[in-house]
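Mind having a look at this structure? Questions to follow.
Note that this complex is displayed minus one protein chain, with the remaining chains in position.
Up next is subunit A:
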Amino acid sequence: MTEIEYPTTREPSCPFAPSAAVREMTRDNPVGKVRIWDGSTPWFITRHADQRALLNDPRLSIDEKRAGYPHMTRARAASAPHHPQLITNTDPPEHTRLRRTVNAPFMVKRVEAQRPRIQEVLDDLIDDMLDGPNPTDLVQAIGLPVPTLVITEILGAPYQDHELFQHTSHVLISHESTPEEAAKAGQAIGAYLSELLDRKIAEPGDDVVSEMGARVVAGEMTRPEAITMANAILIAGHETSASMISLGTLALLRNPDQLALLRENSDDPKFVANAVEELLRYLTIVHSGIRRIANADIELHDTVIRAGDGIIFDLAAANWDDAEFPEADRLDLRRPARQHHAFGYGVHQCLGQSLARVELQVAYGTLYRRIPTLALAVPFEEVPFAMEGVAYGLKSLPVTW
């Protein structure tokens, strides 16, 4: 059997859906294989129930330094041996220790406390947008600046540095970057964050880098760990939230009944919270698969995954698995969607998910209420998608009101 090349390309006629080839594997071939950039053929797991079982199975490892690990990109494969021990490349119990050292700023009550400030940031941006030219690009006006402002405030970095952040994070996560470009971007941001860490150790503030600085001084964390972690927060919290705000808006404009429903229920926090879960499920922007390697032989649906084999989990496929979400191709803001895998599943589930939820609840709960006449300024077919990254998004979203 010939394996499909992965990541696959979504059909332009149906850009929110996982590709037909991936959906076919969910139906017919739950323990299949795909071919990735280096020619290797890791296992490919697409069903929601299988992902839930395996992503919590201690026989799977996230140790990216092991031979046979199915790396996302050539650049990631080249840099993996040089990474310090991080939450993104260690298994429990080391992972548990590391995660607990960086978790405090992302606790539910800490991010809930940010809600009024996030609301203020968004309201100011909407004021500026309404005062500016019409039509405009929602990605530039709202999508990108919201997470940029939020994450730079949380880290304690000055906003005037946001262009450096946006550019570097894009280069680091793009499939189009060469290892040299990625390494250069990594060095630039590393140097910046190293300097920021020194400033925050000297003059601590109420922010994450100051908190990590205190842990470095106390000997609970090394400098490289703190810098790499700050970098990861910056990148992970940035383009992802931006994409969700812009893509969510486009998906709602494509589903006017759902948009109307959301607008009518904007003052009901429970409704908005569930709408966020459903949009996370429906869009599942992390679309190039999360990666593991088997520590032991694992039997699944009468197939044996051998110790040392690589495994890829396609999160979008699981979130479009009709067995778990009936009529999964339908955006339904009322459906129970909380069990989605948009943030992954298992001990490595997204560290910043609570912050992302608050950002999206504020964004979706405010944007369409304040701009009830929001509409696309170009035909849907002309909206430019950015498909090449680890997460997909929009290059721009021309809107009018």
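One rule holds for everything that comes next: contacts are C-beta pairs under 8 Å (C-beta built on N, C-alpha and C of every residue); 3 or more make two chains touch, one makes a residue touch a chain; residues count from 1.
Operating definition for what follows: contacts and distances are computed from a predicted model.
J.: Looking at UniProt, which of "Ferredoxin", "ABC transporter permease", "ATP-binding cassette domain-containing protein" or "Beta-ketoacyl synthase chain length factor" names the chain that isn't shown?
T.: Answer from the record: the omitted chain is "Ferredoxin".
J.: With the full complex in mind, choose from A:Y6, A:W43, A:Y69 or A:F106 the residue touching the hidden chain.
T.: Of these options, the touching residue for the absent chain is A:F106.
J.: Pick from A:Y69, A:Y345, A:Y364 or A:Y392: which residue touches the chain that isn't shown?
T.: Counting the whole complex, the residue in contact with the absent chain is A:Y345.
J.: In the whole complex, what residues of subunit A lie against the chain that is missing from view?
T.: The list for subunit A reads 56, 92-93, 95-96, 99-101, 103-104, 106-109, 338-339, 344-347, 349, 351, 353-354, 357.
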